[in-house]
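Take a look at the structure set out below.
And now, chain A:
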Amino acid sequence: MILLWYILIPAVAAPVAWLLGRSRPALARWTAVAGTTAPLVILAGQWITKASALQATFAARGPGPAGLVAGSWIADVKATWIGSLGISFFLAADGLTIIMLLLTFALGLLAVLASWRGITKNVGVFHLMILWTVAGLAGVFLSLDLFLFYFFFEMMLIPMYFLIAVWGHEKRVYAAIKFFIFTQVSGLLMLVAIVALVVIHGRETGVYTFDFTQLLGTQMAASTAFILMLGFFFAFAVKLPAWPLHTWLPDAHTEAPTAGSVLLAGVLIKIGAYGMLRFMVPLFPDAVHDFRTVALVLAVIGIIYGAVMAYGQSDMKRLVAYTSVSHMGFVLLGVFAWNTLALQGVILQLVCHALSTGALFIMVGGLQDRIHTRDMGRMGGLWQVAPRMGGTAMFFAMASLGLPGLGNFVAEFLILVGVWQVSHWAAVLGAVGLVFATVYALWMMQRAFQGEETHGWSFADLTKREVGMFGAMIAALVLLGFWPQPLITTARQTVTGLQEMTAASSLAQPRPTAEAGDPAAEAAAAPADDASGATSLADDEGAQQ
Partner candidate 1 sequence: MLGLLWLIPALPAAGFLALVLLNRRLDRTAAAWIGAGSVGLSALVALLVCGSFIVSPPAGDAYHQVLWTWMDVAGFAPNIGFYLDAVSVLWVLVITFVGFLIHLYSTEHMEHDEGFTRFFMYLNLFVASMLVLVLADNLLLLYLGWEGVGLCSYLLISFWQKDPQNVYCGRKAFIVTRVGDTALIAGLFLLFTQVHTLEIQPMLAAAQESFVPGSAVAVAAALLILGGAIGKSAQVPLQTWLPDAMAGPSPVSALIHAATMVTAGVYLIARTNVLFTLAPDARLIVAIVGTVTLLLAGFSALVQHDLKRALAYSTISQIGYMFLALGVSGWEAGVFHFMTHAFFKALLFLAAGVIIEALADEHDIFKMGGLRRELPAVFWTFTIGAAALAALPFVTDGFYSKDLIIATSLGSVDGNLWFYAGAIVGAFVTTLYSFRLVWLVFFGERHTEVSRRPRRRQLVPLWILAVLSVVSGLIWMPPWLAGFHPFETFLDTALPPIEFTGEYAHFAESALGALVTISVVVVGIGIAWLLWMPWRRGTHAFSESPAVRPLAAYWLGGWGFDWVYERVFVIPVKWFARVARNDLVDHVVDGIAWLNVAAWRTLSAGQTGRLRAYVAVAGFGIALVLAVVVLR
Partner candidate 2 sequence: MTILFTIAAVVAVLSTLMVVTRTNLVHALLYLVVSLFAVAVVFYTLGAPFVAALEVIVYAGAIMMLFLFAVMLLNVGADSPLRVPRLAWVGPGILVAVLLAEVVYGLTRQTQPLAGVEVGPQAVSEALYGPYVLGVELASMLLLAALIGARHVAARARDEEEAAESMERARGLSETAGEAPGQGAVDDPGRLTEEGDA
Partner candidate 3 sequence: MASVSLDHALVLAAILFAIGFAGLLTRRNLIVVLACIEIMLNAGGLAFVAAGARWGQADGQVMFLFVLAMAAAEVAVGLAIAIRFRQSLKSLDVDDADEMKG
């Protein structure tokens, strides 16, 4: 039942924040904070207690797909919603979902904190929108019933649309409409694919159901499978911003308020990747295999195109938006490489990208609140004015160009190693993308922070609140850079489950030697606790290589 809380708490907190907001805006902010931290705390509690259980279920799960699917979920809520159509209110969580929920609530909290001073216009409704987006996101990550997934997928759009359209900047209405149309149209394509899938499944087995676990493994002609896969792919490619469908992202991010862009860049984009991992590839493994080369080409173009475009921008927020296009190109590479290394890399990239890009957006938002412009032409030499902000911006610029020692590098390295095993040229071009990433990151630093201070700006450096936020994110990124094991262990059981779902298809690849060993032994090797312990793990780790 605990899963239901994750959706209910933010959903309920939303109207409360709105009502309180009408009387005193500060109350709305605190309710929003409560609405995001409460589920975060519960989730963290569940993650820690379940961590051991998670590994246990992983080790003790039964053979075969039924055993796999049943055993690999930690908790689930199943109630029939529309019985006649076979639609059920089916929530379930496993390693990947827990990570995604952590991200959602953490970034929701950050979004609220980031707009503590920035938002003055009808604060109550603003926080209503944020909390509803968070509730929608929680719903998307938890739902395993395709219809429910689609319901939350679309429901989450409306508050985000208002967030951009009401509190945005100059071209906000254009950006909001563009965002809405892009996602709505592609969402409809997915709906068609879902319904077609259900019908095919129903005609084949007589059972009409939207339940993902039963829809798995429906046999259909290769060509229909390909078309249905394309339906899903378009919806997630727009969300992910894969290359040709990305044009909504720069506008939406530039015009959205800070909180909006943090949520957008932090979590909304991740739904595309999550959807591909959870639904698209397991449902149509062979179609994905045929589509792989095209997807890899799109991803590589996305990486390089996004990076070069970022370099060309003069609006700082638009530059950061294009970096997301580039980073999500890596995710697309990883998803279609579909081996353990790449998938772990993808999940790690989702988290690290959310942190680094979210931080950059908060930075730009803060800068805009101070000097009321995003145009880098009018900035320059801000390091003298605000050295602490300059230092933090340098750190997150380094994170976004994939400096080793930070989480982004580990993720991108894992993805590229995984992709290398599938196609050499894609991995090399991805690595070349890193060079372009260096170009835009340093170019941003040059134009905004370094160089001569000619415009006579003078404003306050980072406030305590901002230092706290950025400090937390810096700590998280460095921790993920040097010790990503907790995240990898949480996601391991999902990754193995996903790969076993597609084991029968052409996608499956011989996993590297060590994995073939009994996963239980590996799962039991809990990571060493702190940095100073001397030769603690060397022996049994060595034995395993």
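Here is the rule we go by: a residue touches a chain if its C-beta (ideal position, glycine included) is under 8 Å from a C-beta of that chain, and two chains touch if they have at least 3 such contacts; residues count from 1.
Candidates were picked such that all candidates are chains of the complex that A comes from, given by their letters.
All values derive from a computational prediction rather than experimental measurement.
The candidate list 1, 2 or 3 contains one chain touching chain A in this complex, and it is 1. Residues 178, 243-244, 246-247, 250, 308-309, 311-314, 339-341, 344, 381, 383-384, 387, 391, 394, 398, 403-405, 409-410, 413-414, 416-417, 420-421, 427-428, 431-432, 434-435, 438-439, 442-443, 446, 450-453, 482-485, 488, 492, 511-515, 522, 525, 527-528, 530-538, 541, 544-545 of chain A are the ones that touch candidate 1 when the two sit in their complex.
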